[in-house]
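For reference, the structure discussed in these notes is given below.
One chain of protein is taken out of this complex; the other chains stay put.
Per-chain numbering from 1; labels A and B assigned in written order.
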Amino acid sequence: MSTEMYKPGSYPNLPPPPGTVGFYGWIRNNLFSSISNTLLTIVSVVLVYYLIDGIIGWFFFDAVFDADSKIECRKINDGACWAVITRRVGQFVYGFYPEAERWRIDISFLTMFIAFAPLLYPDLPKRKWLLWFSGIFPFFAFILINGGFFGLAKIEYSLFGGFMLTVILGVTGIVCSLPIGILLALGRQSKLTVVRTLSICFIEFMRGVPLITLLFVASSMLNYFMPPGTNFSILVRVIIMFTFFSAAYIAEVIRGGIQAIPKGQYEAADALGMNYWQTTRFITLPQALKISIPGIMNTFIGLYKDTTLVVVIGLLDPLGIGRAALADTKWNGLSTETYLFVALFFFVSCFAMSRYSLWLENKLNTDHK
Amino acid sequence: MSFLSNIWRNEKSREIIVQIFVLLCIGWFLSWLISNVDANFKALGKDISFEFLFIPAGYDINQYLIDYNNRDSHLRAGIVGLLNTGLVAVFGIILATVLGISLGIIRLSKNWLASKIAYWYIEFTRNVPILLHILLWHGIIINTLPHPRKALNLADVTFLSNRGFYIPKPLTENGIELVYLFLVIAIIFSVLFFKYAKKKQDLTGVQYPVFWINFFVLISLPLIAFVISGMPISLEIPALKGFNFRGGMHMSPELAALTFALGIYTAAFIAEIVRAGILAVDKGQREAAESIGLKSSKVMKLVILPQARRVIIPPLTSQYLNLTKNSSLAIAIGYMDLVATLGGISLNQTGREMETMVIVMLIYLSVSLSISAFMNWYNNKVKLVGR
Partner (left out) sequence: MKTKILLAAATAGVMFAGSVLASTLDDVRARGKLNCIINTGLAGFAAPDDKGKWTGFDVDFCRAVAAATLGDADKVNYTTATGKTRFTKLAAGEGEILSRNTTWTFSRDVDLSQTFVGVSYYDGQGFMVPKALGVKSAKGLDGASVCIQTGTTTELNLAEFFAGNGMKYNPVPIETNAEAQELYKAGRCDVYTTDASGLYATMSSFDNPADHMVLPEIVSKEPLGPVVRHGDDQWADIVAWTLKAMMAGEELGITSANVKSLAGKDNKNKEINRLLGKDPLQGISKLGLSADWAVNIIGQVGNYEEVFEKNLGMSTPLKIARGMNQLYRDGGLFYIPPIK
């Protein structure tokens, strides 16, 4: 037994007590720290076990990925029959868009990422140049998808369907609704009673009724409000409704952003002699929009999910395509597979977007601190 | 000229001019819309009239909280639908709140596994469209539960099958008034006792077991009255007759699916709101509460939640409103709510799109507006108390 002497302040760090660090320590701290915690862990493990045991087999190991019909599927194995998806994957993605023209969708979709990149990632190199492309993109995509110019065949809107329709509805809806939403948010904060009242009425009306009733209006009543003889396609009417609907939500998000701006900012702008529009353009909006980006992103995710409602008025979004597939005698009765596939698609895309939104939120946060 | 430019330079008068201009524009736009509707209706030979509300609807509804049969009017069918909307909204809100708060707390739990499960559950649920939730839940319920003839049987009085969940229905008989009277007395007592106990605690610091005493009074008083008056309640027990169970109370698979789907979907959002609300409470509050020796359940109940509540309530309200509006998707699985009755079959049978949709939208709008008005009032109240 020897005792070592240490100078004051130079006592070496002892190893932590056993069982508090490393693998076991982690398990003990995070899973079994108390009786209730242990119970929670056991319940969770049992839950996960049953989930995996019951679902993975059906979903994957016993599943059939290619067959000519449901009956053949059942002959091969008794799990999920994904053949209904694999055989119709083109329809699920492009709807009834002619097969020979699908490259147009592919190109529009890929270039959409290039167009959005400078808006979504502020640090991108050569951002200025890319922004020009973002400006041109809507025309570019419209010409490409719709056709009718430069020798591209015109494609009827009734052939649009599947995930492509989801993306078109979602993206056009959100892009068109942003400027309207900004105006409405400014209108709601306006000193002018008439403008304020009108903005509030519009916003509260759009937020107060279910989207499904707005879609009914789009499908069955919007034409009554146009001069006799005018004729919109249903796609345009639905986009108009989606635009108004999300504009109201975006207006509220941006209003939150505007209200978060410290009062001193306005006082400073006044002191500099800026008028209303100058203040709005150079002081209010740059700050409010920046704060609102995560909220706008969430609104977009919501709108994107809500596009599934168009199935109720007979448009063939992925859900509608799935139902049409179920009407085929060959695939009848595979609704679980179809719905799950569509659910998975939405999960993957929405989850990716919400991750991005979170990333952006953190990034913007550090900018402020 | 200079007079005019002066008017324009003057802020007040300029504001008035701009507002008049906006009003004129809107007025012109509205009259343009109305004249279009007028012209279109003339061309189609239609008119606007609400008389259809009073003619017999002609169709049947599978769930009615007030008496209804197919000879009743479209108006009554609409009211039946509205009540069905209200019913599923209430059920959904209860489920969403309970589940959402639990999930939000589990998300913050120190247990890594439970927290991760809650995380993935929330992410998976809220990133899938509500319509798919409804369809999947309905599919699960009708495909996994047995046919009524093989119904799951609990003690011969409750039955679970793919036609729904059947439980006995209490029927009141003579003498029930006494039970009601005692119940009212018990409620009055517990309210008074609660106030008294609070006052006493504020003054002297003495704590009564208020919850248990009130609980006992609320149960025992009506029970005593029930026994005294000779048990004036009988049960109507559901029984399998022909194709279905008859008698008793029952919850249809559509109502169940819609409740689950709406509740679970909204719970994911509520969980995130609750989590954010709890995290928004300053860390020092918890530390201070723990340092004065409060148990962790009391810390949550007395310190954290009251403060988190202020952050939680406004987004929570908008989730409740969303849930109510989303219940209109009932139409996809055949639950007959307002949109399915008045905005659906009535619209089809009468061809009056304009009138039915206006009524449906106005009803949703007034519900939404009154709830948000109430919540604004509540918010202001909480704010004042808080600071």
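Methods note: a residue touches a chain if its C-beta (ideal position, glycine included) is under 8 Å from a C-beta of that chain, and two chains touch if they have at least 3 such contacts.
Note that this is a predicted model, so its numbers are computed, not measured.
Peer 1: Of the listed residues B:L221, B:A308 or B:I345, which contacts the missing chain in the full complex?
Peer 2: Candidates B:L221, B:A308 or B:I345; residue touching the omitted chain: B:I345.
Peer 1: For the chain left out of this view, which of A:I234, A:I261 or A:M353 touches it?
Peer 2: A:I234
Peer 1: If I consider the whole complex, including the chain that's not displayed, which of A:I27, A:V48, A:I76 or A:V175 touches that chain?
Peer 2: A:V175
Peer 1: Looking beyond the chains shown, say which of B:R76, B:R163 or B:K325 touches the absent one.
Peer 2: B:R163
Peer 1: Please give every residue of chain B in contact with the chain that is not shown.
Peer 2: 44-45, 58-62, 70, 139, 142-143, 147, 162-163, 241-244, 246, 253-254, 331-334, 336, 340, 344-345, 347-349, 351, 353
Peer 1: Over the whole complex, note the residues of chain A touching the chain we left out.
Peer 2: On the chain A side, contact with the omitted chain comes from 71, 74, 87-88, 90-91, 96, 99, 119, 131, 134-135, 137-139, 141-142, 146, 156-159, 172, 175-176, 178-179, 182, 219-220, 223, 229-236, 239, 243, 312-316, 320, 323-330, 332-333, 335.
Just so we're on the same page, only the chains that are shown with their structure count from here on.
Peer 1: In whole angstrom, how far does the Cα centroid of chain A sit from the Cα centroid of chain B?
Peer 2: 26
Peer 1: With touch defined as at the start, can you tell me which chain A residues reach chain B in the complex?
Peer 2: 29-31, 33, 37, 40-41, 43-45, 47-48, 191-195, 198, 204-205, 207-213, 216-217, 220-221, 223-228, 301, 305-306, 308-309, 311-312, 319, 335-336, 339-340, 342-343, 346-347, 350-351, 354
Peer 1: Which of the residues in chain B come into contact with chain A in the complex?
Peer 2: Result: residues 15, 18-19, 22-23, 26, 33, 36-37, 39-41, 43, 106, 109-114, 117, 123-124, 127-132, 135-136, 139, 143, 325-326, 328-329, 331-332, 339, 343, 353-354, 357, 360-361, 364-365, 368-369 of chain B touch chain A.
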